[in-house]
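Left out: one protein chain. Kept in place: all the others.
So, chain A:
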Amino acid sequence: MTDVSKLSSTKLSNAQPLLDIRGLRKQYGPLEVLKGVDLSMQRGNVVTLIGSSGSGKTTLLRCVNMLEEFQGGRIVLDGESIGYDEVAGKRVRHPEKVIARHRAMTGMAFQQFNLFPHLTALQNVTLGLLKVKKLHKDEAVALAEKWLERVGLLERRDHFPGQLSGGQQQRVAIARAIAMNPSLMLFDEVTSALDPELVGEVLNVIKGLAEDGMTMLLVTHEMRFAFEVSDKIVFMNQGRIEEQGPPKELFERPQSPRLAEFLKNTRF
């Protein structure tokens, strides 16, 4: 179970960053999409990545849970090196089992929800609890029900994804990720595939989690939401962090011309 009160209390007291990214480099063949990114997050922080398409926001997010391999730099989550280790000066990829364990330390919600269509809402949430956390069935069901209730979908527990609206599917997907009690939640443009009237219900769930002190790294195009919910906004441009800071400062007094231009062209 996510002890959110504990997360809140550690927010200020723990100086060791929960997530520490140093010199992250990622390339697809000759194309370099991340060109040395440094980013750190404290427990309880909400950090939002913004930037135009192709700037590397989603890739950065996906590197944190090794859905993307990266070629250089280091990601440390809760004191553990993600993806690779230095052994005698050589970079060695972790075995699959270690990577799977590290992935379970983060939760991820995707743009396309990616619910498992052959499982009910409840089974979607319990799968990880039973097979990864190895919880007893009663315990897993109780926990899953608690989170489904939290996202307002307990009465839909036995519905299959095909019987749910986009917004409901995304809320189940968030419940599935968060029930695993991750140290860090990753949200990858979770409202981009939704009809405008369904965006609010998903954002409200995320807002609620932020208020509870959940540490979150988001990619979004919802600028108002980013402004309201974030402790820090990070503007990415062409594989680099161009500017970062508190939302008010960044939105009202952008330093780089590229950010100023981006904000001018963005719906707020």
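In the analysis below, a residue touches a chain if its C-beta (ideal position, glycine included) is under 8 Å from a C-beta of that chain, and two chains touch if they have at least 3 such contacts; residues count from 1.
Methods note: contacts and distances are computed from a predicted model.
Colleague: Among "Amino acid ABC transporter permease", "HEAT repeat protein", "Anti-sigma-W factor RsiW" or "FeS assembly ATPase SufC", find the name that the UniProt record gives to the complex chain excluded from display.
Modeller: "Amino acid ABC transporter permease"
Colleague: Of A:Phe70, A:Phe110 or A:Trp147, which residue touches the hidden chain?
Modeller: A:Phe110
Colleague: One chain isn't shown here. Among A:Asn65, A:Ser230 or A:Gln244, which residue touches it?
Modeller: A:Asn65
Colleague: Just the residue numbers, please: which parts of chain A touch the chain that's not shown?
Modeller: Residues of chain A in touch with the missing chain: 65, 67, 96-97, 100-101, 103-104, 106-108, 110, 112, 114-118, 127-128, 131-132, 159-160, 162-163, 173, 176-177, 180.
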